[in-house]
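Every protein chain of the complex appears in place save one, which is left out.
Per-chain residue numbering starts at 1, and chain names A, B and C are given in the order in which the chains are listed.
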């Protein structure tokens, strides 16, 4: 049986040398490039230019930490049961980065990149926004990248990211389309739906030429760093055990027959 | 029932503001600090000084990518089965960062930090090294941080990291102890056992005041970035399906009775 | 702030009693019901009738073990790195049970349950099959539940499961629809596309009244048992390290410049 080729172009090593994406680890990387550059190198197989690096850093730092979320709680619960396996606690937290929380980033980037796929130099942004909103409403799907249940009237992270993008020259047609989609949705639905942090990141990533399929990967990489922070806090100042005990008590109280209730 | 307090000091948010470790995300973080600084902030609850940041970056970039490993193969196998769940593929790869591969980092840092725990200003490094080697040999445990099955005669990443440490003034008693342990082991066991990358990182992390319990977390955070790179390559240039098919064939061939063998 | 109710109806306990789905663990479960009944109880919140149990067992035993797959390889790779965390090895293998391998089971069950959703007592099976095939072909999606790349001309597990279903009286309109879809696809595409094990399980699960949303859960539960078997074999007779070392060698060989090649 002829075997299919198995190859990877990321790294190679000899006993005296390690090369990653064409750079010598010991000569060109250690002490020479920083963690943000290394992350960019690993994801895009080349080093970033200066403005790319600043834009990439701005996106990554937003994604690191989102407080107490289902994800950080899964990490802390796992640490409580398996403190010897820090890697498992971080992995457990990553597993919830799916359609509900991080998926909207890919969805927003896909929407923008699909809408502008034909490479038109002077796209009719208003028309594309209208088509996008019509299309999502027709399919009864939630438009990604606009509105926020908590950050009202506006998600402050969106203008913060757009401001960096403007300074660095990343404020092109994807940013304009994202904003136009927000405005069109507000017009059709008659309520405030400004671009949120997800929409801003999707627009900026698209400006940088990052395919939408990769966006979730950015979020996962950054959040892994954040989840390690939750493990460290759980080591020093645990909350998981107290939380599960009181939740167990509350969740099953209605099931316990009167005669089995414990005196307080 | 009085409830135990549940608190986290990492982040807080109002509808118009997000604060992480005391810094305003939109004013002090986005566009102001880079991914390495953010990782340091998340792990140590403060921003690094300039030389700390350079040292931290030098450690993190080493940890990102280690080529085709059990970990990156687990990631790629998982992606092959669940391409819609990139987060699960990264998580699967993290799960193998246990005692065999990354555990030696914590172990080496624990050895160093325990040996030098009494805060002696002029520790007898040679004596401590001798005690450490004697102790591990007595318990028939492998000394962490020295020797390497592939990188011979010396793991090139160790001197590369020590060189940055020297330049930045992180070459103190932990680095000396690690080197002395290598030398003592060579003397007792009569073969080359120079400090490897794990030993070098453990020593440098100890110089920076990073508790050994946290070292695995650094590795997990950095490797998550690396595993996203493997997912992206698997998207473009898959190897998992070819590898599992040929492995299945090879692994079960001896079980198949002659009369059931397929004609080629 | 009024708090949303948090409740779970699965279990409750007092210091002297544990109750699961209304059954006393110590009096009604331990020594009284078997693992298959317990799995059914946990998934459906009631004990099965005799014929339900036999049908459920027949489905579960098929799902346990599928040999060397991406899933069992992820488990073995993870065990090689973290042998102290058996739970992580099993979890890693579960993570790849996504759209490619197990997703087709939900998809097939959804197709059947959606097609027959109107509760028509005398449904026109041939028309529904034609509509299903037309619909999938129009959307250029792969029809789930029919054909198999390896098990040809027919997946032997499908008739084996249908035979049990017939004996137990679970051979109704879902089984007929699944078979009709296979025949219609064969007619339209002019190649053999008999019902495969996934299609058979989807049909039988539908006959039993199991919602399609739950089918992946059945597979995950059964496969977890199977993956523990792979951990146990990897303990006694490891293959992961040999496999990753040779894969690393093969995958990166093309990157190594001639002058860095090692003499064999």
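Going forward, contacts are C-beta pairs under 8 Å (C-beta built on N, C-alpha and C of every residue); 3 or more make two chains touch, one makes a residue touch a chain.
Here the structure is a predicted model, which is why all the values come from computation and not from measurement.
Trainee: Among the options A:8, A:71 or A:198, which residue touches the chain absent from this view?
Mentor: Answering carefully, the residue with contact to the hidden chain is A:71.
Trainee: Given the full complex, what residues of chain A touch the hidden partner chain?
Mentor: 67-71, 73-74, 77-85, 88-89, 91-92, 95-102, 239-241, 243-244, 247-248, 251-252
Trainee: By the contact definition given up top, give the residues of chain B that touch the hidden chain.
Mentor: 6-9, 11-15, 17, 19, 82, 84-85, 87-88, 91, 95, 247, 250-252, 254-256, 260, 262
Trainee: Quickly run down the residues of chain C that touch the omitted chain.
Mentor: The missing chain touches chain C at positions 1, 3-13, 15-18, 20, 25-27, 29-31, 33-36, 38-39, 42-43, 53-54, 56-58, 60-62, 64-68, 85-88, 90-92, 94-98, 102, 150-154, 156-157, 159-161, 163-164, 167, 213-214, 216-218, 220-222, 224-226, 228-233, 235, 237, 239, 242-243, 245-246, 249, 264.
Note that in this section only the chains that are shown with their structure count from here on.
Trainee: Could you tell me which chain lies farthest from chain A when each chain's centre is the average position of its Cα atoms?
Mentor: Computed centres place C farthest from chain A.
Trainee: Given the contact rule stated at the top, which pair of chains has the most C-beta pairs in contact?
Mentor: Answer by contact count: the chains A-B.
Trainee: Please tell me the distance, in whole Å, between the geometric centres of chain B and chain C computed from their C-alpha atoms.
Mentor: 35
Trainee: What whole-Å value do you get for the distance between chain A and chain B if each is reduced to the mean of its CA atoms?
Mentor: 23
Trainee: CA centre of chain A versus CA centre of chain C: separation in Å?
Mentor: Each chain's C-alpha centroid was found; their separation is 30 Å.
Trainee: Do you know which chain A residues sit against two or more other chains?
Mentor: Touching at least two other chains: 6-9, 11-13, 15, 17, 85, 87-88, 91, 95.
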